[in-house]
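Supplied in structure tokens, the structure appears directly below.
The other protein chains are all here in position, but one chain of the complex has been omitted.
In this document, chain identifiers A and B correspond to the written order of the chains, with residue numbering beginning at 1 in each.
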Amino acid sequence: MLGIIRTIWLSFLHLFHKNVTVQYPEVKPYLSPRYRGRIVLTRDPNGEERCVACNLCAAACPVDCISLQKGEREGRWYPEFFQINFSRCIFCGFCEEACPTYAIQLTPDFEMSEYVRQNLVYEKKDLLISGPGKVPGYSFYNISGLAIPGKDKGEAEHEAPPVDTHSLMP
Amino acid sequence: MVWWWAIIVILGTVFGVLAVAALSTMLERRLLGFFQDRPGPNRVGPFGLLQVAADAIKMLFKQDWIPPFADKPVFFIAPIIGFLAVLISFAMIPITPSWSVAGHLNVGLLWVFGMMGLHVYSVVLGGWSSNNKFALLGAMRATAQMISYEVFMGLSLLGVVMTAGSFALSDIVEAQKHVWFVIPQCLGAVVFFIAGIAETHRLPFDLPEGENELGAGYHTEYSSMKFGMFFLAEYAGMALIASLVTALYLGGWSGPILPPVVWFVVKAFLLLCFFILLRTALPRPRYDQLMAFGWKVLLPLSLLNTLVTGAVLLLRAGA
């Protein structure tokens, strides 16, 4: 009985508390950089696409809203197309977690409503940004074994020069 | 009373009640917001006041769908019965000494109870004619709950009636010139208030509409303005209970300095707010708990109240 009265009293006191609601859109809330909003594709420090079309984001996606096709240009893998169906996306961030190259990143932007659902299908041109996003220095090809223009075999981090198969040195 | 004044009073009461019912939806949403540390609806019009109008327009323009499996005439009549019953009850409420449709009626209270009894039909017919198991379950719950609590409600009032010596509400208000009945009749007042909540099936006693278990209870199948009538009837019922409590226990219009109408409105308004506070604060009991509470606690209490009041009156009369 007292508990009920106390509950009523405490609820009543809330009448005099400050509102926690932020008056969006007049007031923009603070969103941390790790907020999981609109997905972008980033570029490496050289300005090349970071995405290597490994398909791991698509595989990790629980709602299967990512689709891409691998292409290859001078040894570099890249996505020929990269589609995200944001009308399905649940912004779980698994894609970002799965990405081995820091290419796909979620940003603190959530203002992407559309009146036409079709407009929620983002193509690569809509996703690709011109910067490296949250991970400034990283370039996947600097640590992978593939040779690409400007980085021959043995020039990646922790790589010895290519073996001379004719050598008999022990 | 001259006839034109009577018409003005009647029309004024009807539209007043409608306005109060509509605005109390707004009041409820704003207050719930405040109780939960948020602003509530504040986008439509100044302070969100036009939200009421927006809701009304939405309600009116919704498709009025009658389920093909429903019993159509009954389905149609049910909300009207409920709404009218509440509306007619207001005739007995003495808002001020001069503003009352039939506040002097010598069977005023009995009339109110009669109308509340009719309200049960609205619910049971609505639920039954929907041919929907959720609706039927809701209606069953509502019927049992309303009939039970009407008993305690009536019994709890006997003290007031005995003390005032009249069933006419204006007489009862007059009888509180010196002391509000809430003080001598505190037990009865509490029982009446609780029974009033159950009667209007407001939270926490909204088991007939318990949305998490019954969809929307007896009005699951209702849409558009038919649903609107149930909806308005609920809020009008809330206002009726608040008005009744004001008139029966809080001295009605009586109060110093300010004009009587202000006193009545202020008292009723605070009670409405209290209704809403209860909704915020209390969880819904289980159905058996509700019934047990009624029959095992409220009934003895109200009987006790009647007994004590009667004894005191007899003793005082004897003295």
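By definition in this document, contacts are C-beta pairs under 8 Å (C-beta built on N, C-alpha and C of every residue); 3 or more make two chains touch, one makes a residue touch a chain.
Simple rule for what comes next: contacts and distances are computed from a predicted model.
> Have a look at "DMSO reductase anchor subunit", "Aspartyl/glutamyl-tRNA(Asn/Gln) amidotransferase subunit C", "NADH-quinone oxidoreductase" or "Cell division transport system ATP-binding protein" and point out the UniProt protein name belonging to the hidden chain.
Missing chain, UniProt protein name: "NADH-quinone oxidoreductase".
> Under the definition given at the start, what are the shown partners of the omitted chain?
Checking the complete complex, the chain left out touches A.
> Check the options A:P100, A:P136 or A:G150 and report the residue that touches the missing chain.
Only one of A:P100, A:P136 or A:G150 touches the chain omitted from view, namely A:P100.
> Which candidate, A:P25, A:G47, A:G137 or A:P161, sits in contact with the chain we can't see?
A:P161
> Where does chain A touch the missing chain, residue by residue?
52-56, 58-59, 61, 63-70, 72, 77, 81, 83-85, 87-88, 100-101, 117-118, 120-121, 123, 140, 143-147, 153-154, 156, 158-168, 170
Here is the rule we use: only the chains that are shown with their structure count from here on.
> Measuring from the mean C-alpha position of chain A to the mean C-alpha position of chain B, what distance in angstrom results?
Centres of chain A and chain B (C-alpha means) sit 56 Å apart.
> Mind listing the chain A positions that touch chain B in their complex?
4, 7-8, 10-12, 14-15, 17-21, 23
> Which residues, counting only chain B, touch chain A once they are in their complex?
31, 33-39, 277-278, 280-282
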